[in-house]
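Only a single protein chain was left out; the remaining protein chains are all shown in position.
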């Protein structure tokens, strides 16, 4: 009988280990695809809220989200024609993001920013600084960097900034309780 | 030997309890960020579908999604200039939502609504009523209410309507099997 217990306990241990390894942690993984001010604000409100609650947070910036991370005073040399064009047309950092609706040639965006300041809400660039202080990890999509011709020396100084591909996002997302695409 | 079994069983119990507490329930948590008719329809089709399958559903309305919950015949007094402007510019309830594409100054939206009626599909305002009957919980983002100057007396009558912040969404989402941002 005792041998029977031992075998059953071993079997249970293996099943529990398997469940533990496959489990999802108190982590949030988010794809920041959009470069619109409203969606970017939503990303950072969710991300900093999660970090404040003790969750580990990873943001994966791709496509239109990528230029949000350009450093305002930074430049890069040796760009090809396409990279120079994209560089000129896309917002130069989070401060240049616009509302997806009711932008009205920038007026709606300025109104929203004024309103946020009046309500003592952090601006998008301020939220990015806060995110860094809270230990939020940022991954920038290498494919988007390459497509848009961005160079690493153009990007903001951020405590935990990495350059990675979709596989890194997927690995993180699989082990996260919450995943969002914004 | 028996003491050994007891210890192993206790250890397993603790690990299983930990897994159970960290587990995600048959719940769906969704951020309704968009105020576009097409995306709002998708939210409610997914939400009511999930509720019909026995899932617990929580919708978190934020940013452009917030005005979808304005009550058509409702008004509020004591608004400041900004709140009055937002109030005038944003759709007055779900009936005022427009398609994100092919709107054609409202013509495309009317065509889609006519088509939905012809196919016996519920309209967006009807789906919101259905959602209430199915026990779907709605949380309205307090920050969006404050930014857009909306007051609670302007919002629809809905059985299970709460006002909350991002922390409430994150707590619900962590315990949900499905989380979406729309």
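Letters A and B mark the chains in the order given here, with residues in each chain numbered from 1 onward.
The rule we apply is simple: contacts are C-beta pairs under 8 Å (C-beta built on N, C-alpha and C of every residue); 3 or more make two chains touch, one makes a residue touch a chain.
These numbers come from a predicted model, not from an experiment.
S.K.: Touch as defined at the start, partner being the missing chain; which of A:9, A:76 or A:102 qualifies?
M.R.: Final answer for the missing-chain contact: A:9.
S.K.: Out of A:44, A:64 or A:150, which residue would touch the omitted chain in the full complex?
M.R.: Within the whole complex, the residue contacting the unshown chain is A:64.
S.K.: With the missing chain put back, which residues of subunit A would touch it? List them for me.
M.R.: 1-2, 5, 8-9, 12, 15-16, 19, 22, 24, 31, 33, 35, 62-64, 82, 89, 143, 146-147, 165-167, 169-171, 173-174, 179-181
S.K.: Over the whole complex, note the residues of subunit B touching the chain we left out.
M.R.: Given the touch definition above, subunit B has residues 2, 5-6, 9, 12-13, 16, 19-20, 23-24, 26, 28, 38-39, 41-42, 45-46, 49-50, 52-53, 55, 101-102, 111-112, 115-116, 119, 121, 177-182 touching the missing chain.
Assume only the chains that are shown with their structure count from here on.
S.K.: Quick check for you: after a Cα superposition of subunit A on subunit B, what is the rotation angle, between 0 and 180°, in steps of 5?
M.R.: 120
S.K.: I'd like to verify one number: the distance from the centre of subunit A to the centre of subunit B, where each centre is the average of its C-alpha atoms, in whole angstrom.
M.R.: Distance between chain centres, rounded to whole Å: 23 Å.
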